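Note that one protein chain of the assembly has been removed; the remaining protein chains are unaltered in position.
Let's turn to chain A:
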Amino acid sequence: MKLHEYQARDLLAKHGVPVTAGRVAATPAEARKIAEELGGKVVVKAQIHAGGRGKGRLVAQSDTADMYQKLISDPENYSGKVRGDRVGGVRLADTAEEAEQAAAAILGKHLVSIQTGPEGKLVKNVLVAEQTDIAKEYYLAAIIDGMQGCPLIMASAEGGQEIEVVAHNNPEAIVRMAVPAAAGYSPYIGRTLAARLGFTGDQADQFGKVVEGLYRTLMATDASLVEINPLALTADGRVVAVDAKLNIDDNALFRQKELAALRDLDEEDPLEVKAQQLGVANFIKLDGNIGCIVNGAGLAMATMDTIKLAGGEPANFLDIGTVNDPQRVVNAMKVILEDPAVKAILVNIFGGMARVDIIAQGVIEAHRQMKIDVPVVMRLVGTNLAEGEQLIKESGLPLIRANGLFEAAKKAVEAAGAA
């Protein structure tokens, strides 16, 4: 689960990381008040989960797709940043009045960036923060390294840009240090990283404290990623977080109730939200036209891959898990059919824990509960297959049957083409 920048900043500050002075505002008047407190000269930043905000553009909801196309095809002319610091989703203001105007221009509009997709994102809040006179930008992040099985700190003197770009162009510029799982954080980690990045004296001490605070934030929030980019060395010698990102481990939300409450459903795909509400947890919307219902994440991915190999495009990833209630299959069909692009549905079940007869019941029940006018291809193997076969036969429904994985994908592609 992702948090907003202002939420991530608050959590970092709570664990000892200095952040630029500032607060979140939901109205232009609030933005003005915060700017006044900060002396007028501020930056006003749209709060959405997607990146590329500064280069993004603000438009009415009806114009998001058009602007997205323009940003993709002609960034030179349309990128917010290219046109100055007062056009995109991150704006500079010299006075409180300008801050109010900037907030008024951002709030309630849709921000479109190359990372938001053609739908853009509605901006409900802005962060109003002090402008920092940055002498140098650094990158600092903490993640959990699955291979080593422990937290890992990544730091680079090439901050302010996407770390993937640095990793690609100049991998040696990223310094990595593991935090031993048994011992936890120890100050040598901050000292070593500071030295590797070229910090000396008091600034090395400041940097070390930031690294420790970053680590404490990761551990306290069950985060899978805490990122400060840029971490600024200011002209007056302070080391301070200017932008922050924090993702929480979904598996830990049961014990991070306060953070779980910060989930912003507006930032998520509406169809995925609906799927979750219907108890279809592992659903991800994709761009193709063949809806998929599969048990198991690996088989679900493999089914998508096979559809592609058979010449089609999957409309979704869906791991229905171990089904013991046919209604879950009905709900999965409901979610898939909400997508008007879907021209066929492929049900691929290898019953182990899941029972094939329950899947069959669900598909039959779905046809009873709603009008399904796209072809449904069923490939069923495993536990209680005979019972499932019998149910399908008795139902008399025109379900397309397949035995192998490729045969199933091929039939689904054909059915989608014919529909």
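As a working rule, a contact is a pair of C-beta atoms (placed from the backbone, for glycine too) under 8 Å apart; a residue touches a chain by one contact, two chains touch by 3 or more; residues count from 1.
Here, contacts and distances are computed from a predicted model.
One chain of the complex is hidden; its UniProt record names it "Succinate--CoA ligase [ADP-forming] subunit alpha", one of "Succinate--CoA ligase [ADP-forming] subunit alpha", "Sulfur carrier protein ThiS", "Histidine kinase/HSP90-like ATPase domain-containing protein" or "NADH-quinone oxidoreductase subunit A".
Among A:65, A:173 or A:219, only A:219 touches the chain that is left out of the view. Only one residue in the set A:286, A:341, A:374 or A:397 touches the chain that does not appear here, and it is A:286.
Residue in contact with the omitted chain (choice from A:92, A:114 or A:252): A:252. Which of A:60, A:265, A:309 or A:370 touches the hidden chain is settled by the complete complex: it is A:309. Residues of chain A in touch with the missing chain: 144, 146-147, 149-151, 164, 167-168, 180-182, 219, 222, 224, 249-252, 254-255, 282, 284, 286, 294-302, 304-309, 314, 317, 319, 322, 350-353, 381-383, 404-406, 409.
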